[in-house]
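Only one protein chain is missing from this complex, and each of the others stays in its spot.
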């Protein structure tokens, strides 16, 4: 038993952070609020790091890395509030295409691996998803009906506006003719695993977002003075931030654990992913709240970076199953199916 | 519109408090933990004040007072953690017997009014209730089947032990032959109103209990020193106690409002009683928690009075519908029956 | 205890309800915290004024209708129930006006209140400064006696002035005695934003509106007539306004009871007949509704206390803590009901709740953070030691 990231994983996190620190500054995130398309340069930089290819097996030209490696990257994506669709393209769609083992998947997969395109996914009867308007490949993953992917024609999708202006949502207005590439049990399995990865990836981003918001609040509380001393010396501020820290400290291992169990295809993997999303959603929204409260009116301002992180948090906390939905999944597994702890 | 107690009601509260301060000291409450029977003297003193007769109309020899007057008394009952069954006898059973308008009710009612006996009630299919073992008259109030009262024979009831040693619970082991004195719609109505009064009365006691526990904590926090100053000067302690105060300050008017609406037979009376019980239960358990935390290890000790109040609170918060049950009642009324605010 | 209203009060409610039904715009307006929305909302203020509803509790001669406190609560209840527009005049009518009634001269009241009621002048607060916050004691903006006499010269910077970029006047504190410590040596000024030397800069905020402003004062001349209360007495005057801001007047229960009813409607629209009973969601909705109702009931008691001449004092902190936190929970519950829809900024219903949530998040911060309010409750109500 060894519960720690490897040296390679720490290095990976650092490499990603180094790139994002330079190319995904708060000003860049803010710029994404007034841009209809993603940054091609940033996506190319992520592709240089191999990010879109991480979960693609080597026989498909990918890097053959694990969900744990991916989660290490997504935590940094959250930390810098990166607007690019890493979760959708690299975490959800690329491994789904690879696992489909169909000839039709080869072409879009190769383009994703090459960093040429990004992807989006619609689960079951959803119509709205991140990166849907603008993605070159869209996957319709329906547990009971099958899995299909297609290149959306012009006009097939339209943009939707999120409270997080850097989050490019799209709606599918003209679905393609239904012609699934995968059906039956295999489709159910691919969909279930893709859903688990979606929840897990969002959880990892949320941990990164939460930590970044807490760091902002701590820095602010050290310098901002009231009643003649730094507000960070008041017990109320200390306790708000300490509570946020505790929640994040307990959420992060849950995310790493779920990633490892997922990569092992362990029996409790799906439950662990739901658990991770539930606790990461709560920890990150709690950190947002504590950070805003400690920032006071300044955090409420559009000119302060906090709101960029906070709105991403609000969106991701609800995307791919909010905390209550994920707890209901855990409840079904522990209360109804008599699954013990692994 | 005038939302305030009358001078008479303030005087009534004071009279009850004066008696209880003398005859229901913490030592007296503690003594009730090791006694199988209630204090006849204390009951006589309450009868001298007219407490058992308060909700009995004058034509039945009672005082013809209102539920609001009764709630004023019950708040003091809670404040002093009085072990006697004022709630069961004076708030629930006496007015139920009076309202039944049956000749069979006259005798037990007269004895209650005279302060000779105490009473207990079992709603619907309940078997365990406060004061059941030892009460001279027991009411079975069943909404769909009818209302019946009887004098339990020896052996018909047995004592049950509560976490609050001063709370004498009993179980009905040998129910009498079912022969309801009131049936049909009238029984449903009597039962519903008795249940509302039960919830309301418990809520009033809880507000008194909560205030007493908060007062203890405030007194302690002023004198107990740590790190060289009174613990009440630490912001964490201040905020715990301030939050408890806010909850109690908002719960008390809800109780008074429900009492007044009940006395007016207003359309929203039943909902107001549920609301009052929900918020008073939460406010009192919150005050218990805050008080214990601020007392530290000393509050954990049997030698400290706090535990007498805390355990009564835990019991009453769950009796007659806990906060969640009462909120579910409110939910049914506002979400399903389309009842607007009055 | 008497929960009934008089016939006159009920008649007043009926009149207000009828007028609002006939006049409240059917379609939602753009936020009054944007430039175009502000202009539109000023026309609404003028319609309210024409009907005598701009400031119902004020004396008739200033543009009110001498309504009682109960009638004022009724009006607020009807106003929010009707979904009527945001009150851009609120800083003046609900914050400055109570201060003027208590500390203003007759000349000031006669000159300022009628124009305020008519929305000829719309007022902004100028409390915060870059280095000051909830305690206001760190105020560094200065006012010095004008050498020529008859007025002061103001210099410094104020921040977070709500809708300050579109308003006509601001009110706030300036330091008149630089040697005095913290809360002493401050004076309460009113300043037209058109005065020479005033620069206003709009700042965007969390909910996307640009209704915050920074206001810079560069040697701005203000006559003695625009000081409220005495020179160096600004702290006491401001406390009255702050008390008012977090007390009864700014947050009438109607705002929350109306939101609770909208929450019930949202629940019904999502959990219609035939959907399985979701007790978790029902519990959250009931809790939010109950808290709004609790605040309504609590306010009946507060109104009685005020009418009996028992001032609120530190108890107004209890008020502020409760409504600000219930408002956050209420909106959170709505967003939870909406689920993934909650983030959709182009879904009018969802966006309305999200904006409301963002606005609610300011509640525990502004008008003295809830941390400070809890200190006040602990120290002044419960009697715990300050240090």
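Labels for the chains are A, B and C, by order of writing; each one numbers its residues from 1.
Just so it is clear, contacts are C-beta pairs under 8 Å (C-beta built on N, C-alpha and C of every residue); 3 or more make two chains touch, one makes a residue touch a chain.
Predicted model, so just to flag it, every value in this text is computed and none were measured.
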May I ask you to name the displayed chains that the omitted chain touches in the full complex? A, B, C
Chain not shown: contacting residue from B:151, B:225 or B:336: B:225
Which of B:49, B:143 or B:236 contacts the chain that the document leaves out: B:236
For chain B, the residues touching the chain missing from this view: 126, 128, 160-164, 167, 169, 224-227, 234, 236-237, 289, 292-293, 296-303, 307, 310, 314-315, 318-319, 322, 324-325
Could I get the residues of chain C that touch the absent chain, sorted low to high? 276-283
Contacts of chain A with the absent chain, listed as residue ranges: 1-6, 68, 214, 218, 221-222, 229-230, 232-233, 235, 237-239, 241-243, 245-246, 249-251, 253-254, 256-257, 260-261, 264, 266, 275, 278-279, 324, 327-328, 330-331, 334-335, 340-341
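To be clear about the criterion, only the chains that are shown with their structure count from here on.
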Note, CA centroid farthest from chain A's centroid sits on chain B
Provide the C-alpha centroid distance between chain B and chain C, rounded to the nearest whole angstrom. 40
Send over the residues of chain C in touch with two or more other chains. 371, 374
Can you list the chain A residues in contact with two or more other chains? 234, 236
